[in-house]
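Some chains have been omitted; the remaining ones sit where they do in the full complex.
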Amino acid sequence: MLQLSDNDLQKQGLVISVANNLLKFYDPDKVAIEVVAFGPGIELLRPENANRNRIESLVAQGVRFDVCLNTVDTLERETGKRPEFIAAATPVQVGVAQILLLTENGYTLVRP
Amino acid sequence: MLQLSDNDLQKQGLVISVANNLLKFYDPDKVAIEVVAFGPGIELLRPENANRNRIESLVAQGVRFDVCLNTVDTLERETGKRPEFIAAATPVQVGVAQILLLTENGYTLVRP
């Protein structure tokens, strides 16, 4: 499981290349990769993000990208407008709670 | 367990809002939240920090905030003056050793 909580182009690129490297290094049937984006990290999953094609390609290969609805709700309260996300993103209620759940289920958390 | 090792206002705010979200999302009797601050992260626990009220409110709700004494000792050696911390902070000898201890005891480490 990969965590993204920064809105930083270099971090976004690093998360995506780590996911690609793990897909190449492991037997795809034996590794499950899930990226959890929360806080400023959710910018990765906006429709206008420059990495959109690479994300959609990873999702087609079985990688899951989660977007934290708690962060989305906070942004909506602060800006008066609900931000949109790509259809390839999976909504989860609280990003950090998703991290705890996956950890309990044997995932290892890495924050590139 | 939440780690803070940056002196960065946005990270400080994110750690505090993650702690608040976890308190809301889980049954408070079933989740233990401990924030470990070391290195530049200990600025969060200085008396003049803008988040002081929010920290004290979290401590009143059972969240623990640890301050790494090793970092404090290093700052004292470098500046000739021992920095002060709020009474709500719990001193621990070595922040990373505290992280290892909590991990052995079933805590999951997240660094927002």
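For clarity, chains are labelled A and B in written order, and residue numbers in each chain start from 1.
Note that contacts are C-beta pairs under 8 Å (C-beta built on N, C-alpha and C of every residue); 3 or more make two chains touch, one makes a residue touch a chain.
Computed from a predicted model, the values in this text were never measured in an experiment.
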item: With 2 chains placed, the number the full structure-file assembly comprises; value: 3
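To be clear about the criterion, only the chains that are shown with their structure count from here on.
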item: Rotation angle (°) superposing Cα atoms of chain A on chain B, nearest 5; value: 120
item: Gap in Å, rounded to a whole number, between the CA centres of chain B and chain A; value: 25
item: Chain A partner contacts - residues on chain B that touch it in the complex; value: 10, 14, 17-18, 21-22, 25-26, 108-112
item: Chain B contact footprint on chain A (complex, rising order); value: 3, 5, 38-40, 70, 74, 93-94, 96-97, 99-100, 103-104, 109, 111
